[in-house]
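Below is one structure, written out as structure tokens; comments come after it.
Complex shown without one protein chain; remaining protein chains in place.
Labels run A and B following the written order; every chain starts at residue 1.
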Amino acid sequence: MIEVKNLHFTYSTGIEALNGINLTIDDGEFLAVMGQNGAGKTTLVKHFNGLLKPTTGEVLVDGISTRELSVAKLARNVGFVFQNPDHQLFSETVEDEIAFALKNFGFEENVIKKQVDWALNLLDIVQYRKTSPFMLSGGERKRVALASILAWDPKVVILDEPTIGQDHQQKEKLQQFILQLNAQKKTVVVVTHDVEFVAECNPRVLVMNEGKILSEGLAEKILTNKELIEQASIVPPQITQIFLELIDLGLPTDVIDVHEATKILLDRLRKNS
Amino acid sequence: MSVFEGFKFRTVTSIIHKLDPRIKFFFVTVLFVMAILFNTLPALIVLFFIPLPFVFLAKVNRQWLRSLRGAVFLAVFIFATNFIIGYFYPTQSTEIVGSVDTLVEYIIILERSTAMTLRFVVLIASFSIFFLTTSPDHLGLALQQSHIPYEFCFAFTTAVRFVPVLADEAQTIMDAQKARGLELERGNFLKRVRNYIPILIPLIVNAIRRSLELAEAMESRAWGASEKRTNLYVLKLKRADYILAAVSVLMLTIAIFIWIYIPIPSLTQLLSL
Partner (left out) sequence: MSVIETKELMYTYPGATNSSIQNVSITINKGDFVILTGPSGCGKTTLCRCFNGLIPHFYNGTLEGEIVVAGLNVVDHKIYEFARHVGLVFQNPENQLFALSVEKDVAFGLENVAMPRDEMRKRVDWALKITGISELAERAPDELSGGQQQRVAIASVLAMQPDIMILDEPTSFLDPLGAQTIFEVINEFNKKLGITIILVEHRLDLAAKYANRVIVMDDGKIALSGSPKEIFTSEEARLIGVGIPKTTKLYQHLLQRGIKLRDVPVTPDQAAKFLREVLMHD
């Protein structure tokens, strides 16, 4: 469980990035953190694995304050997948890359081997085991980065803007993958500005603006709240945009899913005739 | 990093900032020459005060002091070295008096060491003002108008432009690897050096990728289209520049005159010890 109590954070340059955040993330939750670029989303999640420590306030991971633990210790339970895989790839082979964290955490040789095999299979990159990560395409490198974080099976997985630069099919696969992680009882936190992605996954949504939490709740309530999305400068999902236009016809507005939208419209048409 | 803060350009404007970098550089070089010519304390104290009005006019007091603070370590080293050498290898003035045991000799050596240290400080102080009040842009322009080939000027300004970008990237890479259990502080010297490999490799690889992208962008914007490039900005000498140039020449002339004809007494001689 992650608890954030009255978190304030100011960068050394003097920029106040977080202005009083209070939040609880239960085990096994799926949370999307949304907001404009600069709202403080990445700054917030970097507190969960100790990369940033609160200026004032507290962040507790499983009851222990992050101030008392090193990043390496926190990382054991909180995996952080960075936006750009090229910020972490450095090994000669994909195998070594995946084993890196496992070695750092002091796992035994046979456990490392087992976990590497498992991670390679999980991300469907077994054929690249002995390949240099630098020889792979962008999408493949992303999978290697993901594999190298999941290799040690952390309880919590944080993904920072995972859909950037991905084509449609890659996004779909990623979506399935994230839902799968959550189904396996992992706590998943995704920082994203991709509304359609969030609309399809339908997680709990946290909306941030200027270092504060504007609101939080289910995706279908948050992404359809006109004042909220305007304040947070978010573009609502296309389906929502359509229904907001038709609000005067008395149709529900908290619709984000295509299938639900179809059903509602068909029902209305049947009622009309 | 704090000593570098004393040399980093700030986007402030003042009369000093507006001066032509070539003239400023000439002025600072004159100070440098004067500091070399004179080695007696009273002269160097005078020299130290010359840059001060410029510091105030340029409103860079705090940063300038920081550069001096950064120089403290070296200054102490210079002082100590001179003092020790003066003690073990007495020069004429002390020989005249006899052995190096009397208070007067100590004072002479003390004075000489202080003078040497002050000379160093004057150098740092003058060059610091130059860098604090000259934007890298202006510097690049000055280099260009001094007929240095454009490729070098471009390399210079581009390097300056990307220093903060690379610094940020280095920080991100460190964060990403820390989040995989890398502990930079641990281990003996050899292990610590090895720990930096996961930081250096992505940094270097990304720097290479970046320069490739830059090259593409340059080519796409007609790099190499014409032998003679024109320039949006041009440095024109204004009245203030001519005044400063005249002042510098005057200072230099007076200094050389004094140096040849007027011996400046050392402090101890002044106090007729």
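Convention: a contact is a pair of C-beta atoms (placed from the backbone, for glycine too) under 8 Å apart; a residue touches a chain by one contact, two chains touch by 3 or more.
Being a predicted model, the structure only gives us computed values, none of them experimental.
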For a quick check of understanding: of B:S67, B:S126 or B:T157, which residue touches the chain that isn't displayed? B:T157
Residues in chain B touching the chain absent from view: 11, 135-137, 140, 154, 157-158, 160-161, 164-165, 210, 213-226, 228-234
Against the chain that's been left off, what residues of chain A make contact? List them. 36-38, 137-139, 164-171, 193-196, 233-235, 237-239, 241-242, 245-246, 249, 258-259, 261-262, 265-266, 268-269, 272-273
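Following the convention adopted for this analysis, only the chains that are shown with their structure count from here on.
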Residue numbers of chain B touching chain A in their complex, please. 169, 172-173, 175-183, 197-198, 201-202, 205-206, 209
In the complex formed with chain B, which residues of chain A make contact? 46, 49, 51, 70-72, 75-76, 79-80, 82, 84, 86-90, 100-101, 104-105, 134, 148-149
